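Removed: one protein chain of the complex. Kept in place: all other protein chains.
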Amino acid sequence: MATVQEFSFAEFVKSILWLTFWILVIFTLIILPIIFIVLFYVPAPEIAGIEMNPYLLLTMLVNPEIGAPLINLTLDQPLFRVMVFPGFTFAALFATAIIFVERKFLAKMQVRVGPYYAGREVFWWARSLEGLLQMLADLLKLLGKEVILPSGADKPIFWAAPVVLVIASSALIAVIPAGPGWVIADIDVGLLVVFAILGFFPLTALLASWASNSKYPFIGGLRALHQMIAYEIPLILSVLGVVILSGQLNLSKIVAAQEPYWYILLLPIGAFVFFITALAELERVPFDLPEAESEIVAGWLTEYSGMSYGLIQLASYIKLYALAGLFVTLFLGGWMGPLPLAFLGPNAPSGVDMFGVELLTTQEAVGILWFVVKTFGISVLMLLPRGINPRIRIDILLRTGWAKLIALSFINIFIALALLYLGVAGPAGPVGVISP
Amino acid sequence: MSGASGMFKAIESGTKHLIIRRFTLRYPEQKLKFVGDGYQFDPKMGVGIAGYKGRHILYHDKCTGCQLCAIACEGIAEAIGMVKIDKTWKHNKKSIMPQIDYGKCVFCGLCVDACPFYALFMTDDYELAAYTKEHLIYTPDQLSIKPKYQGNVEIKIDDQGATHG
Amino acid sequence: MSSHGGQPEEGSQAKAEAKPETQKPVEIPPLEKGIIEKITERFGDKIKFVYAKPKRIRFNVKTEDVMDFAKFLHDEVGFDQPISVAGVDYPKENIIEVVYHIGCCTKPEYTSSVFAFALRLPRDNPKTPTLIPVYRGVEYHEREAFEMLGVIFEGHPRLEKLLLPEDWADIPPLRKDFNIKGR
Partner (left out) sequence: MGLPPSMQVEESEEGRILTISVGPQHPGSGHFRLVVKVDGDIIVGADPDPGYVHRGEEKMCEYRNYIQNIPHLERPMIADSCGILYPFCLGVEDIANIPVPERAKYIRVILAELNRCIFELYWLGIYGIFLGHSTMFMWPMGDRELLIDLAEAATGARVTHAYFVPGGVRNDLPENFKERAIRQLDYFKHRLDQYKDIFYNNPLFLDRTKGVGVLSAQDAINLGVTGPVLRASGVKHDIRKIEPYDVYDQLDFEAYSMNSGDSYARAYIPLLEMYESINIIKQCLEKMPSGSVRTKLGPNPRGAAGESFKRVEAGRGELAYYLVSDGTPKPYRVKLSVPSFRQIPAMPHLLKGAKLADMPAIYWSLNYWPVEADR
C-alpha cells in the first residue's frame, strides 16, 4: 500500500513549538549578547529628555510616567496623524471592522451563520466572538496566494493600480475631521480635494481593466467609467447645497457651521442624493455592475488575484469609510453629538488620561466617539442594500443618474438658496434662532 | 409610488430577518436525525422499509453468498465484489461474501432490494471519508460492524422561524 | 410485423404478439379516429398507418412526402409543437428510423395527444429533408439525431457536432454497431 502523508494536528503543533523553542534559544545565545556588546560601546540616543535605552519599555511598565514626554511628542507629530489615528491605520481597522460587520450582518439577514470557526477556536470562552479572526485568516490567505500576471498584461499599470487605489482612497481621509481639531490636513478647499481625488478612481479602474488584457475586465472597466462619471455630477451637485448654506469648503468649518441643526434636516433631498451616489461611487449593490459576476465574471477585478486583489478590496472599503465619514461630516454634523457636552454633568473628567498624559480633552473624546458611531451607522446603512436588492442594469443606472438624480440635486440647490434668502440658515448663522 | 412602497417592503422584510433564528445546521457538532434504522427491505412483501441509505450492514449469519447483490450492482455502480472469507458458515457453502467499494457505490439501495435472505441492509452512517481509495473498500468483516451514528437534531419551527436547534 | 414499422424484427423475439393488428378496428378511440381519417383522406396510400393507442398515433412517412405531411399536420390538423426527434437504429432491417413526436398546444381537443411520424431511411445513406421550415424547434433535435445516428438532414443550416466532443472520430454512437468498451 502506498504510504500516505497524513496530516496530524498534534504534529503540527509540535513542529511550531519546536520552532519557537529554537528561535528563543538562538535569540538568547547569539542575538542578545550582540545587542549588549553594541550597547556597551555606543551611547543610547536621547529623545525628549529620555534616554532611549533598551530597558525603557520595562521601566515604563513599572513607572509609566517616565514615558509621558515621549507620548506627548508622538501625539504632536504629523506623521502620527497620517499613519495612526485619523489616518491610515484607523481607516484600515475601520474598514476591516466594516468587512466583518458586513459579513455577519448579511449572514444574519440571510438566515445563515457567516464566519464562525475562525476566532471561535481561539476565544472558546466567548461564543459571541465567533468569526472575529476571519479577517486575519483572509489576509493570511491572500498574502499566501500567488499574484498571477495575465499574459500580455501591461505590467507597470497592472501592478500599480491596486497600490494607486489604496493611496487614493487613503488620501480621501486626509481632509475628513474625525474630531474637533483631529484632521490631517485642515485646508480651506477640503471639499474640492475630495472631489479631485474621487475623480481619480474611474481612471484607475479603467487603466486596471485595460492593463489586464482581457475582455471581461475591459467591459467592467468601461461600465465603471460610465457609472462613476455619471454619478460624480449629482454627487457634486448634491453637496453644493451644503456649501451654499455653510459658505465654506473647509470640512471642519462645515461641521462647525451645523451648530444648531444638522444639514440633513434642512437638505434631506441632498442627503438622499449624496447617499445614493456614494453607493454608486463605491460600486456597492445595487450599483455593483462593474463587478457583475453573472455577466462579466468579476468585472475589472477579474484578473487580479492574491494580495493585489486584497489591496483593491481594502481600497474600496477605505473608500466606503471615507464616503460615510464625508456624509457624516456634511449632513450629520460631524463630531457633534445630538446632546450638548453639559449632558455629561459637572463631575465629568476633563480629558482622557494615559500615564498621566492628557491624550484627549473630553470634548475631543466625545466628538471622536460621536463621529465613529455615526460613521459606523452610515456604513451599515450602506451595507444594507446588499441584502435586499438585485443589481440594476446599466441603462437604468445611467438614466437614473443623468435624469433623476441631477434633477433632484438641482431641487436641493433651490431649497438651499431659498433657505438662504429666507434667512433660515446661511453662512452668517440662522436668523432668529441664535441672534448675536 | 408603487416603486417606493415596494422598496420599503423589501427593506422591511430584510431587516425583519435580522432577528430571525439562523437556519444553518452546524454540522460536525450537530447531526441530523434520520427516520428509522436505515433502509431495509422485506423480500416477502417486496417492499422496503423507510430509512436513510447510508453504509451497508452485512449479517454474516444470514448471508449465503448467493451473489444476487453483486449481480444487481453490475449495471449500476459495480461496487460490490464477492470475496472469500476465512470463517466457514454452514449456510455459506462457497464461503464468499460481498465486499463494497464506497468509492463507486451510489447508495441507491437496489442491492438491498435484491437480497432475499435479510442479510444486507443499509444504515445511517454516511461519514465514510478516508484518505485513500483503498480505505473506502469495506471487507465483509468491516461491513458486519454496526455503526455508531448519533444524530439527534431535527428542524424546529416556531414564531422565530425554523432552526436546527 | 412489417405493418408496424416501429417494432424491431428480431428472429428470436418474433413471439411478440401482434396486438395492434388484431385489435386495431375496435381499439381506436373516436378522437384519434378523426385525426387518422383526416390524414388518410389527404394522403391515401402514400403514408402508412402504424398504430393508434389512446392519445398516441403513429404513421410512417416516406422521405419525399414528409415535407407536405408536416405542413399538413401543422397547418390543417393543428399539431404545432415539436416534442422530440428520436432516431432508432435497426441493423437487421438495415434501416434507421427517425421518429418525430409532435404535440399540440392550440387546439384544446388535441392537446393531450402526441402525434408521431417516422421516416424509415436506408442505413447506409440516411437522408431526409429537414423540417425546420415547418417546425422551427426541431433544429437542435435534428442536430442531435445527426451526430448520434448519422442521419443527414438536407437543408439544415448547421449540421455540426452538438453534444459529442469535437474530436469524436468514431461512428455515430447510437448506432447498434457502436459498442461500449467492456460490455
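Letters are used for the chains, namely A, B and C, taken in the order the chains are written, and counting of residues starts over at 1 for each.
Definition applied: a residue touches a chain if its C-beta (ideal position, glycine included) is under 8 Å from a C-beta of that chain, and two chains touch if they have at least 3 such contacts.
Computed from a predicted model, the values in this text were never measured in an experiment.
Peer 1: Under the definition given at the start, what are the shown partners of the omitted chain?
Peer 2: Visible chains that the missing one touches: A, B, C.
Peer 1: Which of A:F94, A:W182, A:W210 or A:Y304 sits in contact with the chain that's absent?
Peer 2: Among A:F94, A:W182, A:W210 or A:Y304, only A:W210 touches the chain that is not shown.
Peer 1: Which of these touches the unseen chain: B:C63, B:I96, B:A114 or B:L143?
Peer 2: Answer from the full complex: B:A114 touches the omitted chain.
Peer 1: Which parts of chain A are in contact with the chain that was left out?
Peer 2: 106, 109-112, 152, 210, 213-216, 218-219, 285-286, 288-289, 292-297, 386-396
Peer 1: In the whole complex, what residues of chain B lie against the chain that is missing from view?
Peer 2: Considering the whole complex, chain B reaches the absent chain at 2-4, 6-7, 9-10, 12-14, 17, 23-25, 32, 34-36, 38-39, 41, 45-53, 68, 72, 74-77, 106-110, 113-114, 122, 155, 157, 162.
Peer 1: For the chain that got dropped from the picture, name the residues of chain C it touches.
Peer 2: Contacting residues on chain C, toward the hidden partner: 6-8, 10, 13, 15-17, 19, 55-56, 80-84, 86, 88-89, 99, 101, 103, 105-106, 111-112, 114, 116, 135-141, 144, 148, 161-165, 173-174, 178, 180, 183.
Basically, only the chains that are shown with their structure count from here on.
Peer 1: Of all the other chains, whose mean CA position lies farthest from chain A?
Peer 2: Chain C.
Peer 1: Using the average of all C-alpha atoms in each chain as its centre, how far is it in Å between chain A and chain C?
Peer 2: Roughly 68 Å separates the two chain centres.
Peer 1: Could you put a whole-Å number on the gap between the CA centroids of chain B and chain C?
Peer 2: 43
Peer 1: Mind pulling the residue numbers of chain B that touch at least two other chains?
Peer 2: none
Peer 1: Show me the residue ranges of chain A that touch chain B in the complex, using the header's touch definition.
Peer 2: Per the touch definition, chain A meets chain B at residues 1-2, 4, 6, 105, 107-113, 116, 384, 387-389.
Peer 1: Enumerate the contact residues on chain B facing chain A in the complex.
Peer 2: Residues of chain B touching chain A: 10-11, 13-15, 17-18, 20-24, 26, 131-132, 134, 161.
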